[in-house]
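In this view, the complex is presented without one of its protein chains, the others remaining in place.
As written, the chain order gives the labels A, B, C and D, with residue 1 at the start of each chain.
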Amino acid sequence: MTVLAAHGLVKSFGALRASDGVSLDLRAGEIHAVIGPNGAGKSTLIAQLCGSLIPDSGTVEAFGADVTALSVPARARLGLARTFQISALAMEDTVLANALLGALGARGSAWRFFRPVMRDKALRETAEDALERVGLADAATTRTADLSHGQRRQLEVAIALTMAPKAFVMDEPMAGLGAEGSKTLTAFLDGLRAEAPILLVEHDMDAVFALADRISVLVAGRIIATGTTAEIRANTDVRRAYLGEDA
Amino acid sequence: MTLLSLEAVTAAYGPAQALFGVDLTVAEGEVVALMGRNGMGKTTTVRAICRLIAAQGRLQFDGQDLTALPAHRAARLGIGLVPEGRRCFRDLTVAENLAAAARPGDWDARRVEALFPPLAERRRQRAGSLSGGEQQMLAIGRALTTNPRLLILDEATEGLAPLVRVQIWEAIARLRAESGMAILLIDKSLREIAAIADRAILLERGRSVWSGPMDALSVDLTTRYIGV
Amino acid sequence: MRWGLVNAVMLIGLVAFPFWALAADEPFMITLATRAVILALAAVGLNIALGWGGLVSLGHAAFFGIGGYAMGILASHAQGYTPLMEWPFLIEGTKSMPVIWLVAVLASALAALGIGMLSLRTTGVYFIMITLAFGQMLYYFAISWTAYGGEDGVSIYVRNGFPGLNTLVPVEFYGLCLGVLLGVLALNAAVIHSPFGLALNAARQSPDRVRTVGLDPRRLQLAAFVLSGAITGLAGALFADLNRFVSPSMLSWQMSGEIMIFVILGGTARLFGPVVGAVVFVALEHSLGGLSEYWHVFLGALLLLIVLFARGGLIGLVAGRGGGS
Amino acid sequence: ETKVGMITTLSGGGAGLGIDVRDGFLLAIEQSGRDDIEVIVEDDQRKPDIAVQLADRMIQSDRVDVMTGIIFSNLAMAVVPSATAQGLFYLSPNAGPSALAGKGCHPNYFNVAWQNDNLHEAAGAYANGAKYENTFILAPNYPAGKDALTGFKRFFEGDPAGELYTKLGQKDYAAEIAQIRASGADSVFFFLPGGMGISFLKQYADSGLDLPVIGPAFSFDQGILQAVGEAALGVVNTSQWNKDLDNATNAAFVESFAAKYDRLPSLYASQGFDTANLLLSALEVADPDDADAFRTALEAADFSSTRGDFAFGPNHHPVQDIYVRRVIKEGDVYTNEIIGVALENHSDAYAADCTY
Partner (left out) sequence: MTLDETSPMPLALLAEQVLNGLQFGVMLFLMAAGLTLIFGVMGLINLAHGSLYMIGAFAAASVAGATGSFLLALVAAMTAAAVAGALVELVVIRRLYARDHLDQVLATFALILIFSEGTRWVFGSFPLYLDIPDMLSGPVTLPGGIEYPRYRLALIGIGLTVALGLGLLITRTRLGIRIRAGENDREMIAALGVDISRLYTIVFALGAALAGLAGALVGAIQSVQVGMGEPVLILAFVVIVIGGIGSIKGALVGAILVGLTDTLGGIFLPSLFRLFLDPSSAANAGASLASMAIYILMAAVLIWRPTGLFGARG
């Protein structure tokens, strides 16, 4: 069953076609990795899927409905959770506050002006659970700016978890993580696919080959190949354009 | 001859201490790798060397005390930085990036373009519109135009596609071979480092915990301090 | 915590002040304190947008002035026994503070809604300047609005009334203004700890993050801006009543600047920051004025020293940085 | 012991006027030799709310008997109504907004300078005498500016070739000057106080236009003329006072002012001086505590003015001659000489609206 799909997305920045007719789908229960050289248009694709960029043409479909015209918050409320390539967090606030924000979003409204948020049991539970799962429980009261790079990536994932989403879209969650961090996160994502499918953009080939059920290769705004891990590994075009191994 | 030496260097971001005692030396013509897990203080060490963060302890470059110098004076002693995250001047063209900080010497824009041919084709393009790999090349080239005696590369292959990584590693190898420049290297990929570095220094929670020749770096050490 | 102590000291000081002034037979000190309290209220309003919302508005004099004109217009009609408007329905002026406040709050909230909707398309310095632009438009409009005195403004001869109080007695009017200020501070404290406050705080730091959890940062900020404008409008009505006079100078960019200075001086995004800022500024103005014809030089030098040596405003200086709200 | 509260503009752009009023006022007090009069001087920074605050202080804490000093109409409007409503006497040494002369007049409010329209009316009258038929008129877009053009037109019998309201505080008049040139006017009347007038005159002089210019004294007064320089030479302006007015009081005033402050007195200084002398004359007769007696004493205006004859009309505004002056150069100094009388025993248009 298709959870999220792009149909013929085209997006230009001036003369540059960052997306040149991209079609791809994410199915229930799978991890679908998108790989490709720098500047191929991966982040641009994600931005269109999540609503922060409007495609010049083509449509985005989520959970069976056409969402091309919906805003970022509206898509999030439908159940689409995103992590950023460069962490986007409330840096001055505590880790818990960031997680609470996710829980608040999941509830669908922040229009409550008087009751202290810290006394809202349900919210706190959701937030603390998510932190626990990514291993940040101990850091709950730390200021986010004081987190290490790796911990920030974990927090990004935790916020996505608080939303109990129906699909994850992750832009290079491993970027900047050391070998150990990548291993832990790989294991975690492996378990997560049972909860909701993941569209994963990643340069870390070890992680991609370990996790992905299917891989799409994006080069210069076009998908040049989609297939299972084995098929992609064997694809000579991909090896030449991306992996840099002698074909 | 020792070019750079750090002894018991400490540093803090506001109230949060990040370095607790780092010892490190780089000799002329040597390639040294600085390794450690995330948040262990590699970048902070680099920032301390470049005088981008106040540090205590003994920091010397070519026999001169660094701690008293502002960042630009430290750089002029011959330290060339390729920072984490590339940080090209995005509104400047490639050529302007290469001109902004250039100092006289062997390395000029032409020679950089010869090392990284993609840059030659994009001389007039805004740095912000380059691909990640090209930006990385530009950041290295920009540091080279200052004609440093020590080149510091902080995560020069992060976030790059495998093919581009290969190109960057090749360039670093050529630099070493052709100009005998001293290099301080931070990277996540042990395999490539092993192929190029003479020595390694391991950082753990803001302390240097091990230092020695590359081939003495045991699996035991790497699992313990790097996680592989 | 130390900032809690600072707040408590401020609170006690504000409440105890008139007793001291009465005992020392310095009745004017009460009027001066009233001025400080009202300006503090205006700054508390701005602080909601500026401190927590990250919306640096250089047009808050617009709301301050709208509040002031709400008072001036209603009271001048009541005073002259002329109806405010006869068609399509009859509206009479009034000299009752509660009614005036209601009108002031509604009018400035409405203006903030309109200005906010347009201004929130921009961010950063552009936001500063577009709010300034709207402020200036209203300023020039008021200057040439002959029906209400243009640049000369509107004078009412007697302060408006509040049920159960004699507002002509300085202490009672002070008490009233202080009551309003404390009420608004309590509201402010509640709001910043509420879910809305949490989301607003995040919207300032990372609008993208707020969006991806399904909330609309612009609507949060707009709500903060409207709340902020309404409070500053209320302060404007009180200020006009204090002076028994309203004129376009309440709408000038210098006024916006001053309100902003109060906030920065005291400490942004601190509950009592604007109060400290306004009180200190008014006190400085008062005590330096007699020093020399060129006392502005000394005021400037003092402010400069404060910025250079007090990070995070005066509250930051006293209570240390961090913590805060 | 009498306490006088003076609120005037001593800092910022309009400070020159306030300083002159203050200096003139204090000179008269000093010359009277009375040491039972305390004058409290405060700077309003030209901000209405500050002026109100100072007034409150003077009334509540200093407990002054009489107030004076305000230069600008909008500040006067902020302070005077509520001060007089609280029973204080207010003697205006400068601002004379129409609202305080007509319906809003108050028995405790006295204006010792002029009603705002007066000098403009005189300019209108002068224009008739000079046979101007289509004067181009301009003023800033604010109440005093509108009063100015209204005042001019009240007496002017010709048909203005154009009527312009400029932005308050505007400093560039190229566009207006081009319009004047194109309008076919035979003369120009302008009311642009302070820096606005300096700018206008310099630019006008440089534009090559040589239509005669008239204006109220404000743009041609002692404090400002040196900054305008040659551009002002020969310009005709209307004033109730000039330093060459031939009476003993004035001669003594001009001499003692120059001796004490080392500069020529301005219109504003003369107004401050007269205001103080009016106050002194009333204090000879009655005490401000006895409001009715004190008011009667003020109404008598039994003092010798630097302007010669001086009397109050029914609304406590001056009835006085208004002169025509011309800008000349005496040695290195630009100043004015009187060339005629524009209106004799002139009072204002609002007196009829005033009932106490």
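Some points to look at:
The rule is short, and it goes like this: contacts are C-beta pairs under 8 Å (C-beta built on N, C-alpha and C of every residue); 3 or more make two chains touch, one makes a residue touch a chain.
Please read these numbers as outputs of a predicted model, since none were measured by experiment.
Contacts of the undisplayed chain with visible chains (whole complex): B, C, D. Contact with the undisplayed chain is limited, among B:Leu19, B:Val94, B:Leu115 or B:Ala143, to B:Ala143. Interface note: of C:Gln79, C:Ser96 or C:Ser144, the residue touching the hidden chain in the full complex is C:Ser144.
On the side of chain C, touch with the chain left out of the figure occurs at residues 50, 56, 118, 121-126, 128-130, 132-134, 136-137, 140-141, 143-144, 146, 253, 257, 260-261, 264-265, 268, 294-297, 299-304, 306-308, 311.
As for the chain not pictured, it touches chain D at residues 11-13, 15-16, 19, 141, 146, 161-169, 171-172, 174-176, 178-179, 181-184, 194-196, 198-199, 202-203, 206-208, 223-224, 226-231.
The missing chain lies against chain B, touching residues 50, 52, 70-72, 75-76, 80-81, 83, 87, 89-92, 96-97, 99-101, 103, 142-143, 146.
In this section, only the chains that are shown with their structure count from here on.
Here the spacing of chain A and chain D, counted between their Cα centres, is 73 Å.
Taking the mean of the C-alpha atoms as each chain's centre, chain A and chain C sit 43 Å apart. Centre-to-centre spacing of chain B and chain C amounts to 52 Å, using the average Cα coordinate of each chain.
For chain D, no residue reaches two or more other chains under the stated contact definition.
Residue numbers of chain B whose C-beta contacts span two or more other chains: none are found.
If you check the complex, the residues on chain A that touch chain B are 16, 35-39, 146, 148-151, 172, 175-181, 183, 203, 205, 241-245.
Residues of chain D touching chain C in their complex: 10-11, 42-43, 47-49, 52-53, 56-57, 60-62, 73-74, 77-78, 81-82, 85, 97, 99, 141-144, 146, 167-168. Chain C meets chain A in the complex at residues 190-191, 193-202, 205-206, 208-216, 220, 223.
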